[in-house]
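Of the protein chains in this complex, all but one are displayed in their positions.
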Amino acid sequence: MQEHVASIKTYTLVFLSLLALTLATTLVAAIDLGAFNVVMALFIAAVKMMLVALFFMHLRHSTILTKVVVGGGMLWLAILLVLSLSDFVTRGWLPVPGK
Amino acid sequence: MGSELPLFPVQASSVAASVDHLLYFLLAVAVFFSVGIFVTIFYFAVRYRRRSESELPVPAEGAMTLEILWSVIPFGLTMIMFAWGASVFFEISRPPDDAQQIYVIGKQWMWKLQHMEGQREINELHIPVGQAVKLTMTSEDVIHDFFVPAFRTKADVVPGRYTTTWFKPTKPGKYHLFCSQYCGTNHYAMVGWVYVMEPQDYQAWLSGGTSGSLASSGEKLFHDLACVNCHHLADPPGRGPNLRNLYGSMVELTGGAKVKADEDYIRESILNPSAKIVSGYQPIMPTFQGLVTEENVLQLIEYIKSLTPKPVPAPAGAGAATSKQKPTKQ
Amino acid sequence: MITEAVQEREHYLNASYGIKSWLLTKDHKRIALLYLHTITFFFFLGGIFATLIRLELLTPKGDLVSADTYSKLFTLHGVIMIFFFLIPSIPATLGNFFLPMMIGAKDLAFPRINLLSWYLLVIGGCFAMYAMLAGGVDTGWTFYVPYSTNYSNTYVIATGLGIFIAGFSSILTGLNFIVTVHRMRAPGMTWFRLPLFVWSNYATALIQVLGTPVIAITLVLLIGERTLHIGIFDPARGGDPVLFQHLFWFYSHPAVYIMVLPAMGVISELVSVFSKKPVFGYKVVAFSSVAIAVLGFLVWGHHLFVSGQSVYAGLVFSFLSYFVAIPSAIKVFNWTATLHKGSISYATPMLYAFGFIGLFTVGGLTGLFVACLGVDVHVHDTYFVIAHFHYIMVGGTLMAYLGGLHYWWPKMSGRMYPEGWAKLSALVIYLGFNLTFFPQFILGYLGMPRRYWTYPDEFQVLHVMSTAGASVLAVGYLMPLIYFMWSLRYGPIAGPNPWGATGLEWQTASPPPAHNFDETPIVTTEAYDYAALAAREEVKVG
Partner (left out) sequence: MDSHAETAELREQFETPAQQKEISTLGMWIFLVTEIMFFGGLFLAYAIYRREFASVFALASNTLDVVIGAVNTAVLLCSSFTMVLAVRAAQIGSRKALIVFLILTILLGGVFLGVKAYEWNQKFEEHHVPGPTFHLEGTTQQGPAQLFFSLYFTMTGLHALHMVVGEGLMLFLLWHAYRGKYTPSYYTPVDVGGLYWHFVDIVWIFLFPLLYLIARHQH
């Protein structure tokens, strides 16, 4: 699995883009995009995560099983967040206090 | 060895019958499948018991049709259970508009109940038969749960917010009230009785001993806490919004969001004023967290509600002279 | 411990002697026996609490123990039975011992982490024992806030730490199983030749790995709130107690599948071996294990129907809860179909399998009652729910655990258990169980709330029946403890394959050598292929 040794150039390129994205997310936060701010911040963070995972953690040429494991982790995190928030977001939709 | 042996709870509220019908359906399905599987296993176990160690049964291939059959049929049954259960749940969750309001405060190991007419009861609730009752509940410490088995209704009483349960009693009598969310050492003692009375008995009980309606004690508090200094009731608007005709209306907050002025909103504005600032006003109102008890908050809410003349005639049950109609003098 | 009577062949028990050979072992079989001792201790400790609770409830008035002692009794009964017996029970003992053997591996992927898992369970157990001896904990095994953080003055932190540590034992066992099943199967052992016991332990491992960390963070927040008052669950500061319930049940509902899935795996093995037929619909049963593990994570909200959770979230969770019921139903139907045209033996493990299928069916069907929004409002937090989960935990998992223990005892110890006594104890347990818990369904619908020290007089008759059943049950559980110990010395010598089973673990000696197989087995036949087994027997004999 590890025969493939990436060149320093790729790593440096990935590193610089990570720094650039950090700067970008800090600057974008200063602009008032309303609710879109959160989406933008999370999107940039997700891109940085993918960069680190694919290149630095060699996910690109890992086994399918490793990719499924990572995907499973993300999916379960989403289950926890989405289903829990389904309660907090829909509170008060029925015009009865506490329902 | 104890008194008579009840096997099924009495049906004493409008919703009890529909919950029990749902239960009968579930019971029927459960008994059908349990007996079916018990009998099948018993029959196979006897019919195909091992005669000799050397016999080798021919392995049957899995039949996909059979697998699909006993997946889809149970799934169909469960969807019926879900839909029927959901409809009963909505019936349990939505109190009718004409329900008589009662406030409940759960406190470690007792129930405090307050009628609109001012009656205060501990661990007991007197209500007239046939009149829907809406309980708006909160807790002063841990999570409790207002459970009346005869009415088939239950709702947790959560500190820091209001929760609601309602029932329309259909049979006069004396029914158990339990706390069914573990709340500490004397959780078992936090019990009581719900007395469902004929209307005339209820009136007799009602007129005996009342120390002024909830709204009037709310009004006294409104002046004692100097709310009236900012929230003027007369024309020259004070520093705070005028609370007349507030309850039930839509309030526009700074930043444009609109919110309905219900019990939760009023309670939050008393305990956490700067959470929602009405547009055009400054966040100068101090918090009353810790200065007012839960009862005081309920009294203030009832008073503010009384500042909104009720278009619909007062509910039949509260025949006694309620101060709701007449705006009280300054 | 094992006398010389067992023929003097090198096996994992006499490979080395001394405390160090046990406490520092890396052999998955020895670690399984270490777990067996630990969880047997915790089972009987939890059982004592159960007996005390039932004795207290003999009378409507509280006249055996005081109110707060009663709260501590049911809390410790719950904590010890769930976190220190049921969750480790089948995966850590039977799973640890037989999973590697069933797939033809020499050991688990990470033997040292496997030993660390046992130590973590023991250390967690010590914390829980300290809390128990120092004064107990009275919050209920669910630790609901704000009672557990601001109002209880008992040993919540010590118990919380105990569960936190024991949780890592569960995570590491799950991790070990997943990697082992994926990467260390013998040549020829394809996924669809795996015994169903391996499939169900694999599905359980998925839940252990994905669910347990959430209870870990929940306990961290609970202890943080209780010591530093960080306010995350404190309503006075904007915290929401219902958030704790979401985080708690996100793990605790899948945890009930951690407890029942391995039991289903054992039953699949028993039903197949004792009717000498492959399990009907092998692939469907295998995938239903994984389906239960996955769907098990979408349904936790049915514990919050009356907690102040929004009505619409209640709808979503009730709807999803019915999805997870289907795979369980499929399994029961497939087990029943396996019996058709089989050659069914009435050996003790099969009696436990019959018991499991019957009681698990009742448990599962009453699960449909509490998943139904309309009925759950009435039965939530009453004895109906207690009866429901005891039917699945005691009627299901415990029956399967005992069945599995009897089934694999000859392989583990090289000795047979006494058949007559074993059949009697199985019957006693079955009758005692039903007498204990069936009346509680009626009690529950009558509205008797759970965790009550006293109760209204009219419920007494049903409580007396339940207590009577509990005493019968207690006797039923003591019998195996006695005759299993007896069998270690006097039990007849068991051959390598006393039941005529097809698993790889029966193709090596009993008790097995330290490295399981003299040479790594090559698998050529499908799972549960009794014809091939019979052919092999003839070749050997002929």
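Going in written order, the chains are labelled A, B and C, and every chain counts its residues from 1.
Heads up, the rule we're going with is that a contact is a pair of C-beta atoms (placed from the backbone, for glycine too) under 8 Å apart; a residue touches a chain by one contact, two chains touch by 3 or more.
Because the structure is predicted, anything quoted here is derived from the model rather than measured.
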item: Partner chains on view for the chain not depicted; value: A, B, C
item: Of C:13, C:36, C:156 or C:214, the residue in touch with the unshown chain; value: C:214
item: Touch with the omitted chain, as defined above, among C:9, C:37 or C:183; value: C:183
item: Chain not shown, touching residues in chain A; value: 1-2, 5-6, 8, 11-12, 15, 18-19, 22-23, 25-26, 29-33, 37, 41-42, 44-45, 48-49, 52-53, 55-58, 62-63, 65-66, 69-70, 72-74, 76-77, 80-81, 84-85, 88-89
item: Contacts of chain C with the absent chain, listed as residue ranges; value: 105-111, 171, 175, 178-179, 182-184, 209-214, 216-218, 220-221, 224, 228-232, 236-240, 243, 246-247
item: Positions on chain B contacted by the hidden chain, ascending; value: 272-275, 283, 285-287, 289
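Simple rule for what comes next: only the chains that are shown with their structure count from here on.
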item: Topology of the chain contact graph, where touching chains are joined (line, ring, star, complete, other); value: complete
item: Rounded Å distance, chain A centre to chain B centre (Cα mean); value: 41
item: Touching two or more other chains - residues of chain A; value: 92, 94, 98-99
item: Residues within chain B bordering two or more other chains; value: 93, 155, 158, 161, 163
item: Touch list for chain C against partner chain B, complex; value: 60, 62, 67-68, 71, 138-140, 142, 144, 146-147, 150-152, 235-236, 238-242, 275-278, 280-284, 305-308, 311, 314-315, 318-319, 322, 325-326, 329-330, 332-334, 336-337, 339-346, 354, 357-358, 361-362, 365-366, 368-369, 371-378, 380-382, 442, 445-447, 449-462, 464, 500, 528-531, 534
item: Contact footprint of chain B on chain A as seen in their complex; value: 92, 94-99
item: List of chain B residues in touch with chain C within their complex; value: 1-9, 18-19, 22-23, 26, 29-30, 33-34, 37-38, 40-41, 44-45, 48-51, 53, 55-60, 62-63, 66-67, 70-71, 74-75, 78-79, 81-82, 84-90, 92-93, 108, 141-143, 145, 147, 149-150, 152-156, 158-161, 163, 176, 178-189, 272, 289
